[in-house]
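Selected chains only, in their assembly positions.
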Amino acid sequence: MEYSAEKLHEEKVFKDPVHRYVHVRDRAVWDLIGTKEFQRLRRIKQLGTTYLTFHGAEHSRFNHSLGVYEIVRRIVDNVFAGRPEWNEEERLLSLCAALLHDLGHGPFSHSFEKVFDLDHENFTRMIILGDTEVNEVLSRVSFDFPKKVAEVIAKTYENKLVVSLISSQIDADRMDYLQRDAYFTGVSYGHFDMERILRVMRPTEDQVVFKHSGMHAVEDYIMSRYQMYWQVYFHPVTRSSEVILTKILHRAKYLYEHKYSFKHKPLHFYSLFEDNVTVEDYLKLDEAVVLYYFQIWQEEEDVILKDLCCRFLNRNLFKYVEFDPAKEYKKLTRLSVLFEKAGIDPEYYLVVDSSSDLPYDFYRPGEEEERLPIHLMAKNGELRELSRESDIVDAISGKRRTDHKLYFPADLIEKGRGNSAIKEISELLEL
Amino acid sequence: MEYSAEKLHEEKVFKDPVHRYVHVRDRAVWDLIGTKEFQRLRRIKQLGTTYLTFHGAEHSRFNHSLGVYEIVRRIVDNVFAGRPEWNEEERLLSLCAALLHDLGHGPFSHSFEKVFDLDHENFTRMIILGDTEVNEVLSRVSFDFPKKVAEVIAKTYENKLVVSLISSQIDADRMDYLQRDAYFTGVSYGHFDMERILRVMRPTEDQVVFKHSGMHAVEDYIMSRYQMYWQVYFHPVTRSSEVILTKILHRAKYLYEHKYSFKHKPLHFYSLFEDNVTVEDYLKLDEAVVLYYFQIWQEEEDVILKDLCCRFLNRNLFKYVEFDPAKEYKKLTRLSVLFEKAGIDPEYYLVVDSSSDLPYDFYRPGEEEERLPIHLMAKNGELRELSRESDIVDAISGKRRTDHKLYFPADLIEKGRGNSAIKEISELLEL
């Protein structure tokens, strides 16, 4: 039998707390899950440092990837199968792209990408196309299958219907992570009726659309998304831990560049510091490795690196105050001077962090990231953009919300009491 | 105000997926959570290698420890408070002991303890009494408070009522882990009506007892426990990963003892290999560190260490067959010889693993580990041992169930086809 059509002798199931069971019947999917590149996702947390805010958020990207796969499987096997708009030949491609869409994520992606100027989507592509076990399995399906999978994930694949399953404002990725992150953090947001949403999905030539009768379920999903962003993903305590993590990486790089002599050579970081990371280097990085270095760096001579690592590992985070960049620019400058005076390096200990979310957007051609709008399908087949049908979605559509906070180590400031710079700092920060 | 009575200015809450919220009002409890020894529990998984079987089981001991604390808090604040049998002065002690009961767990405790002959309870005691942040916080309560906390956890504290809250056949520890492990794995076992059990708990002089009207809830708990053991904790796939992990540790120790030259010195393991682990060494160990070594050992020269580490990290586990040690002793011997012949070291690749559980037991003085039975309290105050009242519990009471399996690498055997030893192996193992 052709490998692409090969089924397992008996269906395999994974017990999943969110979708109850994840079902695998295709040999190729099973083999992909067994590759070392995919298993590596077990060592990368889905929500980065969020576990320092919500202790339940310890789940991995492996966990989430299986979930996205399962959602796409239900769509293509239970909803799309047999419909004329759906080409059965795209089935395996959709499943593999769903499973592998996050393959290029590294440890604490958010911070690493920022500091070292990396792009996980790029690594996903390189892993799929490179000399890897994943590539080997995909190539068994067909010569150009790895390329197709990479294209779907890169959103450049010609069949936009397949692309929209994985990447749109309401795709399998988002539907899984909202529910999964809500489940593991324990927050009561993040619930919506996915079963209903799946039932009203319909394939069209270039995108997935939704029967109009399911509009309220889609609205509910949009609201869940909005709440999860502000309640979980942008939680100010999580951002504090991100700030510290980012500063650790900055400091380590700085030290390396300034020929600091590490007690224990940070071999795994060399290519990052030197900006020439290969796929092979990249695949050796995971959160265990990073946490290992943070632990041994607690014993370095450099007081900043040492302090920041202790803070991160022992969750001794920075405090924060609201900050308005437009109005409080001078205050920030003054604080910077005062920190310097007080012997607290403002480069590492006085940080403005901004979060911003666009809950839903209709189509604006030419904008930085063109976001495909959600379309509802009326009984007569006519398509209408969601925000024109839903008052609630219209209300929040296209409205970017931004939040700025200023982070600093309240404990260090407290310890310095008596010092006159510290006194003024305390007043400015209203401590 | 005395530290022991000091309350936080405002109650702190942790969002917990199992108990919804964990509430902290006592300054001492809050400070303990912030110690580095307690934060270290975030880097040790509650269920060791179980995540290789149930992908959701990625939660940490930090997670569980907060849960045990919260259950004890609900008992002492909502059920025991005000009852004459309950001494309010034991409240903070109970809370701290609950929070810290697992403090001495190391990475993958089960395997590490077996291979290196460690005892986590011993480390818990040493961390509480040693030169640590935890000790410092506890000492602030009173001079002998650390000692008392250690005694409660060691079950030697004179007030057995307090001990039974943390360690009995139905204690806060077990009630938390059954529910928590069920939640994170997603299995449907592990549910029982804890709210009802807490409501029927009553303090007596030397133990917690349960109002007779709650018997069915207690029965249900016993059944949950039974199911979780066989469905989750002793799952044969998890045991396969434990087998591999144990063999990695054995091999590394063997190599060290035989002066093998590691490419990268396993500094964190030296004291383990030499059997002189200090508390300070121990606290540096966590699962990130262990996984870091397993990763770099994938590149060692030694083929056994290298192979086992690859297997563990990439979840290429051993297969298993049922094994009856009484009847199949000869078969094992024969297999051992054949493995040797086929060039597969049976010391590392042919392993019998046994699991055994005693779901509930009445009191048998003098037995290896005296297990305190569960007592029901009739309306007239009379106490009766659970198994005398419940048919179901009686049925399983004192009945030890044991399961033996033989583990081996089916893939290696498969590769060897053609070899005559392999052929006989395949027949014996019915591959």
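As written, the chain order gives the labels A and B, with residue 1 at the start of each chain.
Basically, a residue touches a chain if its C-beta (ideal position, glycine included) is under 8 Å from a C-beta of that chain, and two chains touch if they have at least 3 such contacts.
Note that the structure is predicted; figures quoted are calculated from it, not measured.
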Full complex, copies of the single sequence (shown: 2): 4
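The rule is short, and it goes like this: only the chains that are shown with their structure count from here on.
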Degree value of the rotation bringing subunit A onto subunit B, based on Cα positions, nearest 5: 180
Intercentroid distance (Cα basis), subunit B paired with subunit A, Å: 32
Subunit B-facing residues of subunit A, complex: 14-18, 20, 34-36, 39-40, 42-43, 51, 54-56, 58-60, 62-63, 66, 183-187, 284, 286-292, 295, 310, 313-316
